[in-house]
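Showing subunit A:
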Amino acid sequence: MLDTFVIPLLQIAVLVNALLVTVTFLVLMERKVMGWAQARLGPMRVGPYGILQAIVDPIKLILKEDITPANADRFVFTLAPIMSLVPALVVFSVIPFGPEQPYYIADINVGLLFIISVTSIGVYGIILGGWSSNSKYPLLASLRASAQLISYEIAVVMTLVSVVLTAGTLNMIGIVEAQREAGLWFAFVQPVACVLVFIGGLAETNRLPFDLPEAETELTGGFHTEYSGMRFSLFFLAEYANIIVISAIVALMFFGGWMRPFPNVEALAFLDLIPGWVWFCGKIFFFLYLFVWIRATFPRYRYDQLMAIGWKVLIPIAIGNLVLTGIAKVVL
Partner candidate 1 sequence: MADDANQPAEKPSRPAVPPRPGPAAGAAPRKPKPKAPPEPPKGPPDPPPPEGMDPPGFVAALQAGVPGAVAQLTYWVGDWSVIVPAERLLEVARFLRDDSACGFDYCADVTATDWPPRAQRFDVIYCLYSTLNRHRLRIKVRAAEGDPVPSVAGLWPAANWLEREVYDQFGVNIVNHPDLRRILMPDEWQGHPQRKDYPLEGPGEYLMEDPQDWLQVWKLPDESGSEIE
Partner candidate 2 sequence: MLEITPLHYSVLSAALFMIGVIGVLVRRNIIIIFMSIELILNAVNINLVALSDQLQNLIGQVFVVFVIAVAAAEAAVGLGIIIAFYRNKETVNIDEMSLMRW
Partner candidate 3 sequence: MMTDATEAPRRIGQAFDTDELVLNMGPQHPSTHGVLRVVLRLDGERVVDADCVIGYIHRGVEKLCENRDWTQIVLLTDRMDYVAAATSNLGYVEAVEKLMQVEVPRRARYIRTILAELQRIASHCLWLGTHAMDIGAMTVLLYSFREREHVLDLFEEYCGARLTYNSMRIGGLPLDIPTGWDKRVSAFCDVMETKLDEYEELLTNNRIWVGRTRDIGVISGEEATALGLCGPPLRGSGVSRDVRKDEPNAAYDEFEFDIPLGTRGDTYDRYLIRLEEFKQSIRIIRQAVEGLPEGPVMGKVPRLIKPPAGETYHAVESPKGEIGFFVVSDGRSTNPYRFRVRPPSFCNLQALSRLCKGHLVADVVALIGTIDIVLGEVDR
């Protein structure tokens, strides 16, 4: 009873809470980093250096009036944000923060497939949110979103397959252990795949330069134009939770998860004094920072350019990478 119910529930509670708190601080971090990149200070009013902004923002969002447009489909309109957030949270159940029990909730052997399939459900939130608002900008945005997310999913999955081929397992812990055995992060074994997954991840999470579904200067607010209050904050949470998911996947699959750099170099053994989950979180934060940095730097692609990149650049490279990996696997 304790093992089957209480401990997993506790783990889930801790993880979800940690995740939500991380999201609020991620928003703060984004605003701060953007501020520094843009020669300004970012939030400074609430608390020292604006740190309490992370707490005030969610409170503000929750207390705001939750408006449903007059002609919206109320049922779908309410369901959409939930459908968007739930997959993002569910994915974390198979993301290991360390190799032993308290650091993961579930260790399933098709872990990577599970992650891919669950994240593919997240697209419903965006499509339905845009459709149910009964408004033109959200509709255009959700049409864009569905095409974009599905196209880039193909590229990302194809790329991940080549990593699976390298690791020889679909199990997330197994993939990290494979990197220990190889003595090398897969970022060096599969550099192309690493870049592809990160680029695809940018598109999957609707971040600049691929933030077309919510391009505020074109489609006002994109699919969540008509959302406000709590429902909007669910979308918001989902977006940032997805960013953390992508960062975690990249960290796990290409940067050795909880392992220190160069896991088989004995001279660096003192780095093991830092616990594995700290390494993992540090890597996640590096990629979160990268997300923000990219947002501060690049303009936005146009829709047709985005699709062209997805189909004409990323997918062929992913397939080529897969074929090369297969050949290498057979030859070596």
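General remarks:
Here, a contact is a pair of C-beta atoms (placed from the backbone, for glycine too) under 8 Å apart; a residue touches a chain by one contact, two chains touch by 3 or more; residues count from 1.
Quick note on selection: all candidates are chains of the complex that A comes from, given by their letters.
All of these numbers come straight from a predicted model, not from anything done at the bench.
In the assembled complex, subunit A touches candidate 3, while the other choices in 1, 2 or 3 stay out of touch. Within the complex, the subunit A residues that touch candidate 3 are 34, 37-40, 134, 136-137, 139-140, 144, 208-209, 211-212, 215-220, 295-305.
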